[in-house]
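Below is the structure I would like to discuss, written out as structure tokens.
And now, chain A:
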Amino acid sequence: MLEIDRLEFRYPEQTTPWHFHFQVEAGECLAIQGPSGSGKSTLLSLIAGFLQPEAGRVLWQGQPIHKTKPWQRPITSVFQEHNLFEHLDVLTNIGLGIHPGVKLAAADQQRIDSALAKAGLDGFGNRMPGELSGGQRQRVALLRAILRQQPILLLDEPMTGLDMDTRQVLYAMLNDEKARGATLLLVSHDEEDRRTLADRHWNL
Partner candidate 1 sequence: MTDSVANTPHRTPFSHSGWQIWPGLLLGLGLVVLVLMGIGSLLATAGNLDFEAVFSSKYLRRVIGFTVWQASLSVVLSLLIAIPVARAMARYQRFPGRRWLLRLMELSLVLPTIVAVSGLIGVYGRQGWFTALLNEGLPGHGWSLYGLNGILLAHVFFNGPLAARIMLQALEAIPAPRMRAASQLGLSGWWLWRAVQWPALKPVLPGLAALVFTLCFTSFAIIMTLGGGPSATTLEVAIYQALRFEFDFSQAALLAIIQLLICGGLWWLVFRQRINTSLMPNRQLGYQAPLFCQVWQPWLEGALLIGFALFLVVPLLAIALRGLPVLLPLSDTPSVYPQLLSATGRSLMIAIPAGVGSVVVALLSLASANRLRGHWQGVLPTLTGYLPLIVPPLVLGTGLFILLRPSLGNSAQGWMLVSLINGLMAVPFVIQVLQGPLSGMDANTLRQADQLGIFGWYRWRWLYWPQLRQPMALALAYGTALSLGDFGVIALFGSPGQPTLPVLLYQQLGSYRVAEAAGTGLWLLLLLITVFTSLSRVSRPAAVTAPASLSQLAPEAGHA
Partner candidate 2 sequence: MFSRVIPVALAAALPLFASANTLPELNVYTHPSFAAEWGPGPAVKEAFEAQCDCMVNYTVLDSGGDILQRLRLEGSSTPADVVLGLDTATMATARQTGLLAPHGKALEQLALPIEWTDSTFVPYDWGYFAFVYDTEQLPEPPRSLEALINAPDDLKIIIQDPRTSTPGLGLLLWMHSVFGDQAPEQWQKLSNKILATTQSWSDGYFSLFMNGEAPMILSYSTSPAYHMAIDKTDRYQAARFDEGHYLQVEVAAMVKTSDNQALASEFLDFMLTPAFQTHIPLKNVMYPAIDLGDELPNVFDRLIQPASTHYMAPEAVARERKQLVNEWLDALID
């Protein structure tokens, strides 16, 4: 279970801090809702460890993780854009998710290949991100997130700007992860995204 325990944060120019407090079960997808500027993305950054809270805790399976570094947390984030390293091909981009020095075993290679095939990206391994469409790029980003096999996925507008067909592929990939027990936090302006993926809503 992921517990957000009375987390507080404010940007320097902000007078009253934001308060966050909720829980998400393993295998559950929680959609975070609220008007723009209400701190949705900030919340995801706090959970991922990109920002430091003023007070409160983040617990995973009962263990506090809010003092650890981003790379030590059981978390993978997918953003709306800029998820990929533009100067590295698709294989390397995904490989970096498995090992930060791209030291890949043969089994890892195989996993990447089959995952690419499953996502309809067969033979795209040596392409550069710049040669892919927006939907293909997001699929690669999501693949990397999934192959990283972390129990928590933070999704920050991952579908925005994509067409319906691409979305359907991504929905399927994410639902598979959920079925396997991953915990998802979703920030999306799109009602369709929320309806298809979220089990529960939490309003800011």
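Note that a contact is a pair of C-beta atoms (placed from the backbone, for glycine too) under 8 Å apart; a residue touches a chain by one contact, two chains touch by 3 or more; residues count from 1.
How these were chosen: all candidates are chains of the complex that A comes from, given by their letters.
These figures come from a predicted structure and were not determined experimentally.
Only one option in 1 or 2 touches chain A in this complex, and it is number 1. Taken together, the chain A residues at the contact with candidate 1 in this complex read 11, 13, 36-37, 40-42, 45, 48-51, 69-73, 75-77, 79-88, 92, 96-97, 100-102, 148.
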